[in-house]
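For this depiction, one protein chain was excluded, whereas all remaining protein chains were kept in their positions.
Going in written order, the chains are labelled A, B and C, and every chain counts its residues from 1.
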Amino acid sequence: MAFPKKKLQGLVAATITPMTENGEINFSVIGQYVDYLVKEQGVKNIFVNGTTGEGLSLSVSERRQVAEEWVTKGKDKLDQVIIHVGALSLKESQELAQHAAEIGADGIAVIAPFFLKPWTKDILINFLKEVAAAAPALPFYYYHIPALTGVKIRAEELLDGILDKIPTFQGLKFSDTDLLDFGQCVDQNRQQQFAFLFGVDEQLLSALVMGATGAVGSTYNYLGKKTNQMLEAFEQKDFSLALNYQFCIQRFINFVVKLGFGVSQTKAIMTLVSGIPMGPPRLPLQKASREFTDSAEAKLKSLDFLSFTDLKDGNLEVGS
Amino acid sequence: MAFPKKKLQGLVAATITPMTENGEINFSVIGQYVDYLVKEQGVKNIFVNGTTGEGLSLSVSERRQVAEEWVTKGKDKLDQVIIHVGALSLKESQELAQHAAEIGADGIAVIAPFFLKPWTKDILINFLKEVAAAAPALPFYYYHIPALTGVKIRAEELLDGILDKIPTFQGLKFSDTDLLDFGQCVDQNRQQQFAFLFGVDEQLLSALVMGATGAVGSTYNYLGKKTNQMLEAFEQKDFSLALNYQFCIQRFINFVVKLGFGVSQTKAIMTLVSGIPMGPPRLPLQKASREFTDSAEAKLKSLDFLSFTDLKDGNLEVGS
Amino acid sequence: MAFPKKKLQGLVAATITPMTENGEINFSVIGQYVDYLVKEQGVKNIFVNGTTGEGLSLSVSERRQVAEEWVTKGKDKLDQVIIHVGALSLKESQELAQHAAEIGADGIAVIAPFFLKPWTKDILINFLKEVAAAAPALPFYYYHIPALTGVKIRAEELLDGILDKIPTFQGLKFSDTDLLDFGQCVDQNRQQQFAFLFGVDEQLLSALVMGATGAVGSTYNYLGKKTNQMLEAFEQKDFSLALNYQFCIQRFINFVVKLGFGVSQTKAIMTLVSGIPMGPPRLPLQKASREFTDSAEAKLKSLDFLSFTDLKDGNLEVGS
Partner (left out) sequence: MAFPKKKLQGLVAATITPMTENGEINFSVIGQYVDYLVKEQGVKNIFVNGTTGEGLSLSVSERRQVAEEWVTKGKDKLDQVIIHVGALSLKESQELAQHAAEIGADGIAVIAPFFLKPWTKDILINFLKEVAAAAPALPFYYYHIPALTGVKIRAEELLDGILDKIPTFQGLKFSDTDLLDFGQCVDQNRQQQFAFLFGVDEQLLSALVMGATGAVGSTYNYLGKKTNQMLEAFEQKDFSLALNYQFCIQRFINFVVKLGFGVSQTKAIMTLVSGIPMGPPRLPLQKASREFTDSAEAKLKSLDFLSFTDLKDGNLEVGS
């Protein structure tokens, strides 16, 4: 099978894993979630079981079920469904990669293992290669997120080895602010056949100018429309307009960052904005406080990031 | 069932998971390994599937098999078999805890989750409580290892909450050099019913004087005898002798630390000293280099930490 | 005296402090250095006694002499001479600020103290205020460089307090890759009267799109011309050309970063490119190795960043 396959473009929403109040996965809302992303946010690609999806808080069998549900519900509606299959155990990563291929996902993504850590770039590349080999027909994306994994190897230093050893490589999710590293990844990508997806939503504009071909993030669940407007302005070289959109998005993110912002808060915000109940997170996370939700709601309103019909349902759920 | 149960005392070897050259678990040598620990090293307690055992590099089903094998082979030979059941997924941790109870292990230990991290001590305690509750008849040990998990909450700040919420709590494995934190844990343990096990082998003496009741570590696999001599000297208040033993052990550890010392190197050293083939580690680790093994062997000889019969076999295996 | 004064625009070279082979300051080449920056690099603003100038490795009296020499030699040639007066001791910072005013510098810049660290933003603002008050007629710039100072307070959180308490505030030197923080500083600067100078040379383009009004850095000593071409392309909205310049600059920086890149190496590179002997650094730094200099020279040639006449002298000096 020839690579590269259809290139992953534009915004990719890092999906939340909806849960019931007692912490079980709420599969029932995933269909509605797909429609919301496509119709309300204009987002047609998703990244499943990543950080935002609490992928590593799920059991392997839960990860399989969640992946399968997204692929099924996304059929004929979404462009691409990428499954994050990273795990501390190579065997489990391989099992998840193989499963992603079986269910017809459009690609897999993998983070560096981060308990016992690869000491050299070659060891990391070997690890990634072993995972990719378990799904030889699926596009492979390396998910670079040093702040969470503590693996300090720069993405740019991996690229040659990855291209050499992983024929299914099709791009990077780059979740760091080191734009020398990111830029040099793009710079090496002469034929531009790969996807360089930026993962720091609050400064996406800074990566677009550096050659990013798309973005993966949690905020595209509820700020996808606004971010698409920024992408459009950027493509039309209207920089002051693009910057206005970026600043507007930053004002919201900056506000919640100061309150403490993570997956728990993302679930609360998405519930507010979409009206779809995302439920609480699972331990080791804890439901966002009512204070957070109220402050976030007020800020969303003040920035006109909410439609009030959505809001009411959202409110009811979050309050519950 | 009444707590505390039989107190965990003295040295606890953090067991290596033996593997074949192709990276599968080598169950066949575990019986021999048990006999070696008891007869050659005088170590009768083990800590299974921890960092040294590459516990988090194994699949859940492999972790179950490994735990079962140690319990079976240790029967009537070992005093206590503690199973580390920590995982990023609460559900998997609970499954492993329940399994440990089913196979008749003597206790479970759990680290703080470290991808998504508990933001407060209460959340961490709730997480630990949920794991402990899955094995209500088994002694529970909290494994404190901030350098690896990056969870900054001090052990001493957890203790009240743990005692309050986890009736099966029976002690700590404290793998850090903050002896204010460690000392205050011991100091709060008025009735001395709990085990405070120190996990930084190279400075065990500094924790003994601070009230440690035992130790868990990888070096007790091959330096258990020497360390037991240090414990004895300490109990007899012969501090200069105890310090001599500690310095002697430090010389070896300091030497290998400078060469780069981790689980891979521990496997090579144990193979050398015991003559039992531990095999290579699994990715993301890589087999220790021949240079390391040769240097370590020379150092072991110079410190008289080897018996030559063991050495020969060891050599053959490591070279292979 | 009314603020803001003449706004600091475009590139600002963080000047090297030239030294003799025995580590004394080589004042004799500063005039030549000024001419080189203006004529060869098109850089007319300088930042004196910062990190690149080994400002904190100099004694207070040396810092005074260096500042004075740059102001004198820059007269009628340079647009603005900014003196970095940050120090661990408030008193010394104040002495240097007052001196900067006396010699007719165009502004002062200050980093957060970083041995004993300010615990809150209010304490940091009070510290900065006390320094600024020692030079009430000089524009004040806050030099934000968390990676070097370890002071974690975000710049955006300081801005309100600084505007409130420091009437002479005229801008930031922002030496970090957190462009949410940087963007929100710019976003708050409604009337655009302040200078937001980016300090991470290798990714300047990413900050320009986020509203940077200029840049301060060490590479502008020898890559000022190339960087000015990038700025021009950016202003003309020719993004692909701007990105080409940025990638070209990144290739050089990325290359030297892998060799180990700091002030010592900057001195060697500037000597090579300008032909002006910058000399070795002072302890705790050590002269760049011959290997580094040779590799850097080859890379500069391959990127056509050198003119061969300059090169010859450079070579001779560096070899000496």
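Heads up, the rule we're going with is that a contact is a pair of C-beta atoms (placed from the backbone, for glycine too) under 8 Å apart; a residue touches a chain by one contact, two chains touch by 3 or more.
Quick caveat: nothing in here was measured; it's all calculated off a predicted structure.
Q: Which chains here touch the chain that is missing from view?
A: Across the whole assembly, the hidden chain touches B, C.
Q: Considering the complete complex, identify which of C:173, C:282 or C:299 is in touch with the unshown chain.
A: Only one listed residue reaches the unshown chain, and that is C:282.
Q: If the hidden chain were put back, which of C:14, C:46, C:85 or C:124 would touch it?
A: Touching the chain that is not displayed is residue C:124.
Q: Tell me where the left-out chain touches chain C, residue by residue.
A: Residues in contact with the chain left out: 51, 54, 56-60, 62, 88-92, 95, 112-120, 123-124, 126-127, 130, 148, 150, 260, 262-263, 281-286.
Q: Residues of chain B in contact with the chain that isn't shown?
A: 156-157, 177-180, 183-184, 186-187, 200, 202-203, 205-211, 237, 239, 242-243, 246-247, 250-251, 253-254, 257-258
In this section, only the chains that are shown with their structure count from here on.
Q: Which chain is in the middle, if each chain's centre is the mean of its C-alpha atoms?
A: Taking the mean of all protein C-alpha atoms as reference, the closest chain is A.
Q: Is the contact between chain A and chain B built from the same residue numbers on each copy (over half shared) or from different ones (under half shared)?
A: The interface of chain A with chain B is built from mostly shared positions.
Q: Taking each chain's centre as the mean position of its Cα atoms, how many Å separate chain A from chain B?
A: 36
Q: Which residue numbers or ranges of chain C touch two or more of the other chains?
A: Within chain C, no residue contacts more than one other chain.
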